[in-house]
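First the structure, in the form of C-alpha cells, and then the observations on it.
Every protein chain but one is kept in place in this view of the complex.
And then subunit A:
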Amino acid sequence: MEKIEDADVIILGTGITPTLISASLSRLKKKVLHMDFKPYYGSEMSTLSFKEFYSLFDQKTKKTEEKETEKEKEKKDEKQEKKENENVTFSDSIKPVPLIFEESYTESSLTFPKPEVRRFWMFPKKEEKKEKEEEKEKEEEKEKEEEKENENEKQENNDNEKEKDEEKKENEKEEEKEEKEEKQKEEEEEKIEEKEKDKEKEEKKKEVPEQIGSLEWLKCKSSRFMIDLQPHYIFARSEILKIVATSNLTHYIDFQLLGSIQLLHEGKFQALPCSRSEIFKTKSLELIEKRFLMKFITHCTKYSTNEIEDEEVLDEIKSWLEKPFTDFLTKYYKFNTKLHDFVFYTIVMASGKGEIATLKTKDGIKSVYKYIISMNRFQGTTPILWPQYGISGFPQGFSRSSAIYGGTFMLNSFVQKLVLNGKNQIEGIINSSNEKIKSPIVISPVHYWDNLGQGVVKKRILRSILITDRSLFPNEENHDTSLVIIPSMDNSKEEKEEEKENEESVIQLLQLGPHSHATPDNVYIIHLTCFVNKDSKTTPNEKFDWVIKKYFKREKSEQNEEKPAIIFDCNFVQKIYERKQQISEDALPKGLLLFNPSNPLQDSFQSSIDETKRIVRLICPEMIEENSNFFPNIQQEVYSKKKESKTESKIEKKFVSLDISINEGKETEEKKEEIENQKNVKIELKFIEN
C-alpha cells in the first residue's frame, strides 16, 4: 500500500457522522485520511456478523483493548515529560473508546456488570432427528449444566468455557503475529482475513450442525446474521435519503419499508392506521375516532403546507402552537387515550411521559407532518425505511463514496500522538505504526477526548439483543420486520421505579426477520432499546426482564408454543455523547475539531447531518450558504484524474429504481413529485450524475 505522508484532513472513527464528513470533504476536493482503530466500519453503529459480534464479548478482544489502554498510559507519561520540556510535540491520550461497551474503560462506579452472554441452549430441529441424537442430547446436558453454572456466575464472565478454549486457540495465532509485526499491521490484517476465510471455508465443508440454536450452529451461520449495534430509524422523506439519492449512494444501500409500527396498548400489539385508505378499511376504530383522526391528520399536513382555508380553524391551531401538544389532542380533537397514546408513541415517537408533558404543539405538528409525508411516499403502511443488510450500510456507503473521490481509509489504526507547533496548532499526527502524517486538521469524535472533559454523556442506551426461533407475529408475514413501542410496564410494582427514572420508560422493540436479510431463515433478531438518563443505574436486565418474560420463553421446557424461544441473548449499554456547547479555546489545540457521534434519539441521522454541515463549514467557509451542496457529484474529473477503470464508472451509472407510490392526489409535495403522483405510475427514477 502506498505510504501516505500528508493529508488536508485526518478523520477518526467510521460512524455515520465522520463518514458523512469524509464523503463531503472528499467531494469538495480535500485530501482525506480516514482512520478507525477497529477492523470494521461503523464504530458505534456497526453491523456485525455473529462471530464478530460474539468476539466483542470475548476474552481476547478485551485483552488487546486493555493493552491499548496501557499503551495510552505510557503515552501519557511521555506527554507529561515532553510538556515539561516546553514541548514542540504535544501528545494526548486519545482514547478510541468503543461506545458499545463502556465498562471496559470507565470507572467501576457503574453497577452494570460486564456484557454477558447468558445462555446457549439447543433444541432439536423438528424433522431431522437422526442417529446422532444421543450424542447431541449428551451435549445438551453439558450445555445445560454449563448454563446453570453461568447463571450462578452472572457477574463474572460466563462464557461457555469450551467455546472459549477454541476461540483462544484461534486467536493466539493472531495475537502472536500482532506482537511480532506491529508496523505492518495492515498487511498482516489481510493475512488474518485470508486465514479467517480459509477457516470459514473449512467450516463450510464441515456439515452445518443440525441443531438450530447451538453456538456451533450460530457460528456456522455467522455471516447470515447482520447484528446492528445501534438501530436507527430513517424516514422515507428525510435529508439523509436526499443525500443518498443525489450522491449516487443508492447502489450501496437497499431499503425496505418496516412492515408495521405497533404499540403495546392494553396488552395487545396494535398498529395505528394513518393513511386515508387504511383508516377507511380498518375495523379497529370507531366511526367518530376515524373522523377525529382524519381531521387531525389533514389539519397537521395542511397547516404545514399553508393550505388551511378555513380561517377559524387556522386561528384555532395558531392559538395552540405554544401550548402542550397533549392538550391540543385531547381538547381540540377530543382524542381518547387510545388515539392520544398512538399519536405520541408511534408518530411522535416520544421517549417517555416527560416528553409527552412538555412537547409543544408546533413541534408535534412538525412530527406528524414528517410522518405522514414519509408514509405517502412508498406503498406501505409505515413511513420508516430499514436498510437491508444492516444500518452500517450508511457509514460503509459514505466511506466508499469518500474513497471514490480520493479519500484514503485505514482500519485497525489509530492516532498515537498529535504533533503541534509552538503556537498550539496541529501539524500532524503519529499513527499506530509510528509513522508521521502531516495534516493541519484532525477531526475526531468528542468521546475520544473524554479525559479533557469536552464531551458530556447525554443519555445511556440500554440494549439487549435476542436471537429467537420464531416471529413475535407468526400469523402476519408482513410483520417480519416490525417496530413495537412498549410505553411502560403494566404491573404496578414497577411504577415507583419509573418515577425514579424520570419516567423515561419507553422500550423500542425491533424485530428483524429473514425478509430484512438480517437473519437466516426461520430465525429472528430482536433489538430492545431504551434510552435512560445518564445518571440512571438501571441495567438492561432490569429494564427488559419483564418484556422478555412475557413475550419470549427462555427455557425450552416452557410449554407455551406460541412464544418465540430465545436462542441467544446479550445485554450491553451504550452512551450518547454530545459536545459541550462552550469549549474554552485553550483546552484544545488549534485544528482539532470535535463532533458528536451518532444520536439515535433523533431519527434519520439529522443530528449527524447537522454536525457534518458545521464541521465542513469550519473547513470550507464557502459552504456557508443555506442551500450549498455538501455532496456535489464531480465524478468525471475524479475519474480522469485517478484513471479508474471503465467498469467502475459503469457501476456508477447503474440505474436505481424506486417505486414511487401514489400520493392520492394530495398536493403537498414538490411540483415534480406532484406530477409523478398524478400519473399514478410506478416510475423508474434515474440518478444520473451531472
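Here, a residue touches a chain if its C-beta (ideal position, glycine included) is under 8 Å from a C-beta of that chain, and two chains touch if they have at least 3 such contacts; residues count from 1.
Simple rule for what comes next: contacts and distances are computed from a predicted model.
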item	value
Name per UniProt, for the chain absent here [options: "Geranylgeranyl transferase type-2 subunit alpha", "Acyl-CoA N-acyltransferase", "Ribosomal RNA-processing protein 43" or "Peroxin-7"]	"Geranylgeranyl transferase type-2 subunit alpha"
Which residue of A:His251, A:Arg276 or A:Lys438 touches the chain not shown here	A:Arg276
Hidden partner chain, touching residue among A:Met294, A:Ile430, A:Ile548 or A:Cys620	A:Met294
Residue among A:Asp310, A:Asp327 or A:Glu562 touching the omitted chain	A:Asp310
Positions on subunit A contacted by the hidden chain, ascending	276-277, 279-281, 287-288, 290-292, 294, 310, 662, 664-665, 679-681
